[in-house]
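Shown here is a partial selection of chains from the complex, left in place.
Order of writing sets the labels: A and B. Residues in every chain begin at 1.
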């Protein structure tokens, strides 16, 4: 089981009210426990969910209301990363970390940025769109590799606000 | 040498995105579904080989966001874009931009869309191609001009304000005395309402049928028709129930189909299209417009001709030629399609968005369901309210109606209101059952 599969499992679990989940094979053991009080009813999630069986499980998951405006910056919901600001892709295209193939990256983890600092370029239909920081802070994470495609809303950076 | 696409981008949502996905998958074509944030848990996204978010919920920022759609196709390596219906499906500029970026637009050539998509231009083309249109006057300076036109065309006629629109300021006139009485009033009203007193007249069709011909062209001079659909049952210009074949006489049906082919050939049409006609009770038929895309009601045609129009769109767009041949196309049986909308028919069909808590679609012989919803699916409030199309096929119209009734009675949708109770009333209506159905059916026959 790789991270992608675990992530899909987590998504599937989120749609249920399963509180505790253990999956054990000869190779590995996976245990998950979820917060809040256990409810009265539990539903069963088949441990080895085939891809097609995952559809409704994911489907049942209620999505957070979509933002009405294409705000590229959003606070992440909860948890360890709560204090970090997420920089999301405002358009679809190809991510470039540096202004030119042989140049260094616009920013690296640990770099201090100010409002307006260019963080990256997203190329869409031959146009280079510079993505700027909205506020001051320190780059804590860079989540996309150079040349990778990004979709709308994809998290590109996490910045700890100054 | 041409080959089928390896991968396409589906630039739409809901049932038509799923429909395209199914056609592509059956042809071994990979799918990339472009979706808005509101649709991330939608069935097409869950089933797609790949999916890519192209914007927030509002359509102008996602499904109408040309830049993001094109970028999505380019970064995902798709070779073609299927626009579905609605959104950018009849946008010539979008079609042209696809081609400019080396992407195949799965639809007609951009110039076809703009030539035949514009209503005035389409009427002119129809006249050139020898296809009848509703007779209309030019601007009428005075009553005597109007009288001359009336003498030429005959009553009933409809007086319209040149600057008007949306049904406002229209008056039906049945006789010369009617015309005399109404002409100057109408001028005054037009002046008051639109600041322009100019009037024109068109032949007024009383209780016409809305008949549309499905055509398909290969863009190289070959055009076939796949017979007609009767879409007369409309509520505020929205189709409610479509069926095929119509109850018109065989000779008339053939004449209308032949006209549609003539028009499509005249513009060397490529792909799937529909020519809409109004048909009056005396057998006169008048071209009204052409839709240059796959339509919501295409399954009616697929059921009676045993074809797959979306697969055919893909084949023609990929340059593999058109498999459809007129000599091999026949009508077998009868099909009816209902549009199940999440609307409350008891409260003026107001939208009933929310979570579908339980759903059970009908099955068994002759039933096809095209739906993108599932138990637990939240209908986003941002788009239309169509949640399913139920299609019933049977050897005869009477049996298709009985089958559809049977199917609706085993259908369960919980959590939202649907138009199913209204559909059952339509199916049970005596006028409907004998095919006595015109565009005013709902207003005239279904008002309680």
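Some points to look at:
The definition used in the following text is that contacts are C-beta pairs under 8 Å (C-beta built on N, C-alpha and C of every residue); 3 or more make two chains touch, one makes a residue touch a chain.
Model, not experiment: these values are computed from the prediction.
In terms of the labels on screen, the copy numbers for the complete complex are A x2, B x2.
Going forward, only the chains that are shown with their structure count from here on.
Averaging Cα coordinates per chain places chain A and chain B 39 Å apart. On the side of chain A, the complex with chain B involves touching residues 15, 55-56, 58-63, 66-70, 91-94, 124-125, 149-154.
On the chain B side of its complex with chain A, the touching residues are 36-38, 40-41, 43, 46-47, 52-58, 61-62, 67-72, 74-76, 101, 355, 374-378, 380.
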